[in-house]
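With one protein chain held back, the other chains of the complex are shown just where they sit.
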Amino acid sequence: MNDGRSIDLTVATLEGEAAQQIAPSREEIEPPPVSVAGGYYGRPYLKPPVWIWSIPTYFFVGGIAGSAMTMGWAAQMFGGREFRRFEQHCRWVGALGGCVGTALLIHDLGRKERFLFMLRVFRPTSAMSVGSWVLATATPLSAGSALLARADRPLRQLGDTAGAAAGLLGMPLAAYTAVLLANTAVPLWRESRRSLPLLFAASSMASMASLFELMSLSNREQAVVRRFGTIGRAGELAASLQLEREAGPAVKPLRQGAPGTLWNAASVLTASSLVVSLLPGKGRKKRILSGVLGLLGSACVRFAVFHAGKASARAASPEPELPRFPE
Amino acid sequence: MAECHPVGFQWVMEAKRRGATIIHVDPRFTRTSAVADIHVPIRAGSDIVFLGAIIRYIIEERRWFHDYVVHYTNAATIVTEEFQDTEDLDGLFSGWNPEKHKYAAEFWQYQDAHVTPAAGHREQESAETRAAHVTRIGAIQTDPTLEHPRCVFQILKRHFARYTPEMVEETCGIPRELFLKVAQTLCDNSGRERTSAFCYSVGWTQHSVGVQYIRTAAIIQQLLGNMGRPGGGIMALRGHASIQGSTDIPTLYDLLPGYLPMPRAAGSGTFQKYVEQNRSASAWWSEFPKYIVSLLKAYFGDHATRENDWCYDDLPRLTGDHSHMTTYAAMADGSVKGYFVMGENPVVGSVNGGFQRAAMRKLDWLVVRDFQMTETAEFWKTARNDASNWAITEKIGSEQINTEVFFFPAAAHTEKDGSFTNTQRLLQWHHKAIEPLGDCRSELHFIYHLGRRLKELYGSSEDPKDRPVRQLTWDYPVRGAIQEPEAEAVLREINGFSVADGKPVEDYTKLRDDGSTACGCWIYAGCYRNGVNQTARRKPAPEQNWVAPEWGWAWPQNRRLLYNRASADPEGRPWSERKRYVWWDEEKRSWTGYDQPDFIKDRPPSYRPPEDAQGIETISGIDPFLMNADGKSWIFVPTGLRDGPLPTHYEPIESLVKNPFYGQQSNPARMEWHRRENPYHRPWNDPAFPYLLTTYRLTEHHTAGGMSRWLSWLAELQPEMFCEVSPELAAEKGLTHGGWATITTARATIETRVLITARIKPLRIRGRLIHQIGLPYHWGSLGLVRGDSTNELIAFSGDPNVSIQETKALTGNIEPGRRIVRAGERPYA
Partner (left out) sequence: MPKGFFTDTTVCIGCKACEVACKQWNQLPEDGLHFSGMSYDNSIELGASTWRHVAFIERPVALSGQNAGDLSWLMLSDVCKHCRRAGCLEACPTGAIIRTEFDTVYVQPDICNGCGYCVVGCPFGVIDRLQSDGRAWKCTMCYDRQKDGMEPACAKACPTDSILFGEVSDLREKAAGRLAQLHERGVKEAYLYGADKHSQPGTEGLNAFFLLVDKPEIYNLPREPEAPSIRAKQSWLSLAVASAGMLAAAIGAVMSSRGRGAR
């Protein structure tokens, strides 16, 4: 039996801790230079994140959902009758985003059938645990509030309460993923832990506004979205500058290779989106252009940060220097 | 030692923790060097210069342990006038016969007294020679002042006079200061209060002067008083588990159990003659008849009687050299028809694999017993691809090979009862954990049932040639479904018993030459004392003294330290309190100590043999080395060695340099096989082969790989064959790290991955940079991990004393890139 174990199953039983592991095969590495001064043959001391595309996509989708829920609540509280439709849109986007996000998260799990184990415990030290609970609570609340909007009074009130709760949870939902990244050993994420939540929050606002720009909205609704989006886009640009400053030397992976390109593209797209949205005129095409640019910009931000983080972990080895003894 | 004996190395590390200084002498910087205090990189094949220079240092600096040397070694003994040294004869001793390529040993004997060797080649000295000299121990002449020009000490001094630190630097590539540091450290750590130990692994034996390497170390230990004392000695780290056991109860062709020589067809025709040849007139080997008679009684039981010389004629006779390489050469010549290979993979593990495979093609049948279908078992598979040996150009397909191969899967040690004997002569019993799987069987099972069937086959034969088979006792009880013989029954027989009542003998002193005792191996007598398997004892260390006599059982007589009489001074007092081990108790009139005293228990230190003493009566109270005929340890070996009484520096058969000491380039008595398939390079400076190759093992693999290349957890740790080269050589030859290199000798070409490392350092020898290439030898064409076998590169050659091939120093070439795959050859997957 070639399972990498050399165990004769006619006499042995596979009961060891790792007996169920299926033989992996490490890829052959390029032999490092004879002597790599300092460090260990240029090997990273960290493991790169194992996450796939669905995770940054979730950052993006979850951000839209969170912002939408919050906006829905703001509209519910301060918008009055004229924003009812908008409020419902927000609730639905929140609910739908939550569902899609959940699906994306499950898709990345190593053991998809165990996704419910996410709610097995509540662990405040784990941003992922907190986030899972937020997502798992906010999404049905948002959906519930949307569904109950047309019901009779007591139920509608219940819906509004749910909408308010979803709105409150929407804020962390929009940007907890930044905290999740910041609370890792990956140097880039870790070193930008203050600006990353600002970036993700702003980006989620921008992306939510951008999405709504693609819809047909009333003038007032357009105004809300534009104002919200402007703050989000401006915030996103400001936060990315702040992040570059905060991360210090760890920012390197964000400035080179594919993540660097994404990162630069994000700024350009977001800035263009901001400019387009602020141009005079109320044409639908203008809004659609601004919306598309904004969505792309926000998505690029998430993917750039995500992939730069992977590169950052892979590059986590000390600068080459001559070995010397510690003080 | 850390590389090849990591488990035993724990004691070295334990010693280091307690402050011991570890000196490691090796061409490479290994895992041992990594934890040593001093690493001495040496040119492979120059060890006698290094060690000889230490001897000279000891003498010049007057650092020898005077009382020990004078009383316990043969330093004071006067040697015959016929002796001439290599200094006089340009690298030869007296007695060299250029026609026969042999020494006549009587030229090295003591003045007026001929002694029998305790081991080695006893047949060298014929019975006729002995008859011509009266061997009386009293006839040995000594000069305790060590000043007689023909006393061993003065001979030694002259012999090594040119082995100076300067010569060490120029010959071994070891800086003078480093050499002096080693010599000084060693001397400072020897004497009454302190002792030093030498540890060597099998690599030391794999030279054309291998035995003399160890002899040189032995001389140092004698001069410094490090033998027979706690913390001293020379540890031979054997190549496998229980290799010690396989020489005690030998798988060697020329020995019977307990180091009794195998009878020879020429010269040892009758029992009387055989005994005469091997019995010493003095000291312990005078007991020889008791051991051989008891052995024959164990072999042939009631058939063995005084009248028929204890069935001595049932023993086979040697007709010459039947060592491994000689047998394979004979096989290639078609005179060996059948062959058993048990737990060995010679195609990978032995030298010139291509030639060995070609030889096996001439066999009618081959039996292989192993855990895996090794390269030896499947030698016929690679036959067509057998292009490793340049001289063998014939392309033979499997269908053209008529050798019938019988493969018997072997049981592992966990699947059978038995004992291991380690390098300390310690027998440790292991119990079967599970039944062997499928058709796997123990060696004991195989041999027992083979013998049983042969006996059945010849049971009714009247033919005299079948008599030995009929008369052999073969009555081990069997157990279980697979009819496994009882291993303890074999141990009981090895222990020996009284023929009358079958009671186990207590120890070897109870053996008799009158047929009243039977014993399978006299040195093991006592391992089943009182009917108890002493080797299975496992009393924890804290419950006994620090010598731990109740853990397992050590031969002889459960003695943990051989010749331990030497741990006490001539008066029988410990040399120092710190090194107290065995001493004379005047009140009890007995030797006593922490260990079994290795001496006649009640013989006082003051005893001196009378003039006409015989046998063990000749052992005086100050003769700790009682196996030697004169009771002294031999700095100068008057008989028993084939290449000289003193170690002399000879270059390896293939070397980069000319012998800087003598006109004689390499060991004159070395073994060589001059034939087409086994070409040699020029003795020195062969322009085609400008680099020095040395081979070795890695911790991760076991010898020829049968136990490791098929095991995933070991295979992954060293998955590919590689060579180790210095950055300097890599630059010179354009080798790339992690890339491929091709290594060539006159025999073969192999390819390896390249590991460039500063652990291999070029050495400066007489102004010339000598590059050494390190080659592990574990890989072969089968298994989970595959690669070329290093040993394909190496020629048949041998040390004259023990027929061990020279694999640790030879010449070759290296070029970047993979080897050219010859037509029809299948590269490794």
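Labels A and B are assigned to the chains in the order they are written; within every chain, residues are numbered from 1.
Quick note on the criterion: a contact is a pair of C-beta atoms (placed from the backbone, for glycine too) under 8 Å apart; a residue touches a chain by one contact, two chains touch by 3 or more.
Given the structure is predicted, the values throughout are model-derived calculations rather than measurements.
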item	value
Visible chains in contact with the missing one	A, B
Omitted-chain contact residue, chosen from B:R279, B:H445, B:R670 or B:R759	B:R759
Touching residue (missing chain; options B:G138, B:G269, B:P719 or B:P816)	B:P719
Residue of A:T57, A:T70 or A:T102 in touch with the missing chain, whole complex considered	A:T70
Residue touching the undisplayed chain, where the options are B:D466, B:E550 or B:E700	B:E700
Sites on subunit B contacted by the missing partner chain, in the whole complex	2, 6-7, 9-10, 13, 16-17, 29, 31-39, 41, 178, 181, 698-700, 712-720, 722, 737-738, 753, 755, 757-759, 761, 784-785
Residues of subunit A (touch criterion as defined above) contacting the omitted chain	3-7, 14-29, 31-32, 35, 38-41, 43-47, 49-51, 67, 70-71, 73-75, 77-83, 108-112, 114-115, 117-118, 120-121, 123, 125-129, 132, 171-172, 174-176, 178-180, 182-186, 189-190, 193-198, 200-202, 204-205, 220-221, 223-225, 227-228, 231-232, 235, 309, 313, 316-318, 323-326
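Just so it is clear, only the chains that are shown with their structure count from here on.
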item	value
Centre distance in Å when subunit A and subunit B are each reduced to the mean of their C-alpha atoms	69
Subunit A residues within the subunit B interface of the complex	4-6, 8, 10-11, 30-31, 33-35
Partner subunit A, residues of subunit B touching it in the complex	434, 437, 710-713, 727, 737-738, 756-758
